[in-house]
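One structure is given below, encoded as structure tokens.
Of the protein chains in this complex, one is absent; all others appear in place.
Naming follows writing order (A, B and C), and every chain is counted from residue 1.
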């Protein structure tokens, strides 16, 4: 898009306090804002810049920093560019505001994040479980949830050890080495 | 006719109807396969299906009415077969007449309604409501057509109607004498078969095959048998009313299969109507054609 | 499946010579007319439309899709079963009329396939219901599916596809595995034990600890509750 529009967008974004704008490409803008400024930012983007399409809300669990990162991707059908607004919220208690009144698609994403990460969105129309209705474990997408341990506890595998495989193993093959141990020397390009 | 002969005829006629009906089912499935560019089922497939369904170990019954409903659905048609004259066998067609036949042909739908109602499956209930609506839709043109034919022939006796048609060869056939009624009759017949575009009460994608949803084992087998009878009855009734019945088995069967092939070829080229569209269509064109046809006859 | 005891079955003596002919006919018809339940449990279902439609045309073998479990003979488990689906699959399986056959299509039904790490899918289908035949592959081609179905047809004709009896004979084992996964109050609306009595298939494996547990929890059988208009749940932490 032309430079005019990008400048105009930068000026607009400068109205938000504590904002960090990074332009990744001509159509991608990354914006970092404090968590409490996000509703104002989205209102600005939707109302005055034409970013009317909420493409997705992504959640990243930064367990080491004890934070959740929420990323709001909004797209403008007019200027054909995408703004990704990043915010960070504390992992505990994991509560944030819903943006449903601005973007209706948020209802699905917030519901999804709620069941996968356990973040509660205040004001979201439906915080019921959707995918994991019959799941009573912890929110599975959190980094501390170890799915392999869960599987070993609840499920079992078919034993498959036919003779031809045993022969192969006896000859020293047929066993898959875990990728962590399988370090080849890096090929030079 | 002695009582023994009559008894033999009464046994043979439904049996013949069943065998011919199975071949009609086969023809239906083969036509569908040809239109859909595939091979289609083997020759004895309808028989395999029916034997298999009757040999299922589980027979889930939802109560007495459920059982009776299926018996009614089959029985109505079996009784109807004895009223349909075929070459060499008249059964009790003389005593019954065409009005009784029409009544008997309604019984299966009602029986099915009773049986499905007992299942208490919402899909079945919607399906049967649609089936009864469809019956209401196609019965009016059917009655008009039958009335027109009976008026033209001056009798409600099917044997006499066939005899008048056979008297003068092709020129005295119903289809040449009353072409409008014949067309209306064909449409009504197509609707009564419950094939697309009039397939509102089966509708797998909408109500999960409607009335059949709770039927399994013998009950579904009964419905498969019923379908054989249904195809046979509808085709033979049409042949008797408009195509001069049959003098020999060969031309009788040829006519029945050909007549049935028309709706079958149309059916697989159309989606299904909505219920109200079906009503509108059936009460508009066939009724109009039938009434004009009657006006010509009178 | 070493844990399941193979119980010898005493065939009733049949004196009527016609009975054997009739049995043969019935077995033949059963093998030639197979109704598949129209339930796509996983991604392998994408290869069923090609197998059914013009190119491979399963109808020439007498195989048709059917909509309702009451009408169907074959339950095709097409691919991974998530735990939520597995519940429905078991309900569906119990509602199907015997004799019924289960075919596990795709590697996922054998051993979890590529979702072996997933917390949401069941790994081993034959812990929860008896399986007649597995068709491995990810996903098996339509030819493989048809080949598998033909094998099943041969086995039905030979009278070997009797896995449905196994469900009644070893109900306790299957119920135990189901309870382990779904919780102890797991209950289906079908009374399998009285059905086993009805078919005269009651054996040592039918009743056991798990069925006793079921009897403790058993509610009077009622229509499956619908979850329309659930109450709002408390926010999770």
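The rule is short, and it goes like this: contacts are C-beta pairs under 8 Å (C-beta built on N, C-alpha and C of every residue); 3 or more make two chains touch, one makes a residue touch a chain.
In this text, contacts and distances are computed from a predicted model.
Asker: Among "Hydrogenase-4 component E", "Trimethylamine-N-oxide reductase (Cytochrome c)", "Na+/H+ antiporter subunit C" or "NADH-quinone oxidoreductase subunit D", find the name that the UniProt record gives to the complex chain excluded from display.
Answerer: Checked against "Hydrogenase-4 component E", "Trimethylamine-N-oxide reductase (Cytochrome c)", "Na+/H+ antiporter subunit C" or "NADH-quinone oxidoreductase subunit D": the hidden chain maps to "NADH-quinone oxidoreductase subunit D".
Asker: Taking the complete complex into account, which shown chains does the hidden chain touch?
Answerer: Displayed chains contacted by the hidden chain, ordered by label: A, B, C.
Asker: Among C:31, C:121 or C:206, exactly one should touch the missing chain; which is it?
Answerer: Result: among the candidates, C:121 touches the missing chain.
Asker: Can you tell me which of C:88, C:155 or C:180 touches the chain that was removed from the display?
Answerer: Candidates C:88, C:155 or C:180; residue touching the omitted chain: C:88.
Asker: For subunit B, enumerate the residues touching the unshown chain of the complex.
Answerer: Here the touching residues of subunit B are 32, 35-38, 58-63, 66, 118-120, 122-123, 126, 196-197, 199, 203-208, 268-274, 277.
Asker: In the complete complex, which positions of subunit A touch the hidden chain?
Answerer: 24, 27-28, 52-56, 58-61, 71, 73, 77, 80, 82, 84, 103-105, 107-109, 112, 116, 130-134, 140-141, 145, 147-148, 179-180, 182-184, 186-187, 189
Asker: Since one chain isn't shown, list which residues of subunit C touch it in the complete complex.
Answerer: Counting only subunit C, the missing chain is touched by 37-43, 45-47, 49-50, 53-55, 65, 67, 69, 80, 82, 84-85, 88, 92, 114-115, 117-121, 138-139, 141, 190-191, 194-195, 198, 221-224, 226-228.
One rule holds for everything that comes next: only the chains that are shown with their structure count from here on.
Asker: Tell me, please, which chain's centre (mean of its C-alpha atoms) is farthest from the centre of subunit A?
Answerer: Relative to subunit A, the chain whose C-alpha centre sits farthest away is B.
Asker: Most central chain by CA mean?
Answerer: C
Asker: Quick check: how many Å separate the C-alpha centres of subunit A and subunit B?
Answerer: 60
Asker: Among the residues of subunit B, which are close enough to touch at least two other chains?
Answerer: In subunit B, nothing touches at least two other chains.
Asker: Name, in rising order, each residue of subunit A that touches subunit C in their complex.
Answerer: Subunit A residues touching subunit C: 92-95, 114, 118, 120, 127-129, 132-137, 139-140, 145, 147-148, 150-151, 154-158, 160.
Asker: Touching residues of subunit C toward subunit A in the complex: what are they?
Answerer: Against subunit A, the touching part of subunit C is residues 83-84, 87, 110-112, 116-120, 122-124, 127, 180-183, 227, 230, 232-233, 235-237.
Asker: For the complex, which residues does subunit C have touching subunit B?
Answerer: Touching subunit B from subunit C are residues 25-26, 28-30, 32-33, 38, 53-55, 57, 59-60, 62, 67-68, 70-71, 73, 96-99, 195, 199.
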